[in-house]
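What follows is chain A.
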Amino acid sequence: MNDPSGVMNKVRRALGRSEPLASAPTPPAIEDKITRLAFADGRLPELFTARATANKMHVQMTEPTALLPRLIALLQTSTARRIAVPESESLDRLGIPAGLREAGFEVARWTEVTLDELYDFDCAVTDVYKAVAETGSLVMRSSPKHGRALSLVPPMHVAIVERGNFLPDLIDLFALLRKEGNSAGITIISGPSKTADIELNLVTGVHGPGDVQVFVLP
Partner candidate 1 sequence: MESDPNTQHFLEEAHASKFDFHSVSVKAAGDERLRRAVNNAVVRQDTGRKQILSLMPNPLDLRILAGDIKQHALDHLDFYLDQVRANVERNGGQVHFASTAEEARRMIVEIARSRGLKTCIKSKSMASEEIELAHALEQAGMDVVETDLGEFILQIDKDKPSHIVTPIIHKDLRSIATLFSSYFKTPYNEDPKSLTMQARVYLRDKFRRADLGITGGNFLVADTGQVCVVENEGNARQSVTTPRVLVSLVGIEKIVPREVDLSVMLKLLARSATGQAMTVYTSLFGETRQSGERDGPEEFHLVLLDNGRSEILAGPYRETLRCIRCGACLNACPIYRNIGGHAYGSVYPGPIGALITPLFQGLGNFKDLPQASSLCGACYEACPVRIDIPKHLINLRRDIVTQHLNSATERAIYRVWASGLRSPFIYKCVAMFQKWDLRRRSKKTGWVRKLPFVGAGWTQIRDMPAPAAKTFHQMWANRKSGQ
Partner candidate 2 sequence: MQPTAALFITCLTDQFYPRVGVAVTKILEHYGWRVEFPEAQTCCGQPFFNNGFHPEARKLAERMIEIFEPYDYVITPSGSCCAMVREQFHHLFKNDHAWEPRMHKVSSVTHEFVEFLHKVLKLDLSAISLPTKRRTSYHYTCHLRGIGLKDEGVRLLQQIGNVDFVPLERTDQCCGFGGTFAMKYPEISGAIVEDKVKCIEQTKAEALVCNDAGCTMNISGMCHRSGVSTQVVHIAELIAEALGIDCGGW
C-alpha cells in the first residue's frame, strides 16, 4: 500500500476513531420487496426478449436445429466475412465454428489471434456467461478462452443464449458472482454502443459493436 500522506489515518480520525473497528459493520439489508424487479417464476426468455429488443438488440427465439442456418443467413446478408469466436464448449456443441467455416466464412478462435489482429475482424459470435432477463442484458466474463475484446472490438456481435444462462434480476447476478468468485472481468451489455453527445442526435456503433444480434435457444 502506498499512502505517503496518511489518508487512511485522516479518514479514521474524521470518523472520530483512533483505532480500527473491532468487527465488521453491518450494511443495510437489501430487501427483495424493495429491490427485486423480476422473479424466478417469470417467463425469463420472453421477458429477456422484450427488454433486449427495447434496448435495440435484435433478438430471435430459435430452435437448436434452426440455429446454424439462421446464423449463416444473418451473416450472409451482412458484410461480415471474418468472424472470431471464443474457445467454447457450447459453441462447439452447437456446431457453430465448423458450420460457419463450411459456409465459407473465415473463422478464427480467440486463442489463435492477437488482440491487435481482432481489430480487423467484422464479427464475433459468442456464447454468454449469463443473461439478465429484467434488464435485457448479456453478461460476459473474461477468461483465457474468451477475451474481453471479443464482444467489444468487432463492429458486429452475435450472442447465443441458452435457457440455462438466464437469471431473473441483477440481484441474482451479483449473488452468483459472489459465489463464483470475482477475479475476472465482467461486462453487462444492454444494447449496441451509442452516443447522443452531438446535439442529442443518437448515433450507434461508436466504440463497441453497433449491431448486436441475439439468438435465444429454448
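The working rule: contacts are C-beta pairs under 8 Å (C-beta built on N, C-alpha and C of every residue); 3 or more make two chains touch, one makes a residue touch a chain; residues count from 1.
The candidate set was assembled so that all candidates are chains of the complex that A comes from, given by their letters.
Note that the coordinates shown come from a computational prediction; the quantities given were computed from them, not determined experimentally.
Between chain A and the candidates 1 or 2, a touch occurs in this complex only for 1. Residues of chain A that touch candidate 1 in their complex: 1-8, 10-15, 17, 20-21, 24-25, 27-28, 30-31, 33-35, 37, 51, 55, 110-111, 114-116, 119, 135, 137, 142-144, 147-149, 152-153, 169-171, 173-175, 177-178, 182-201, 203, 205-209.
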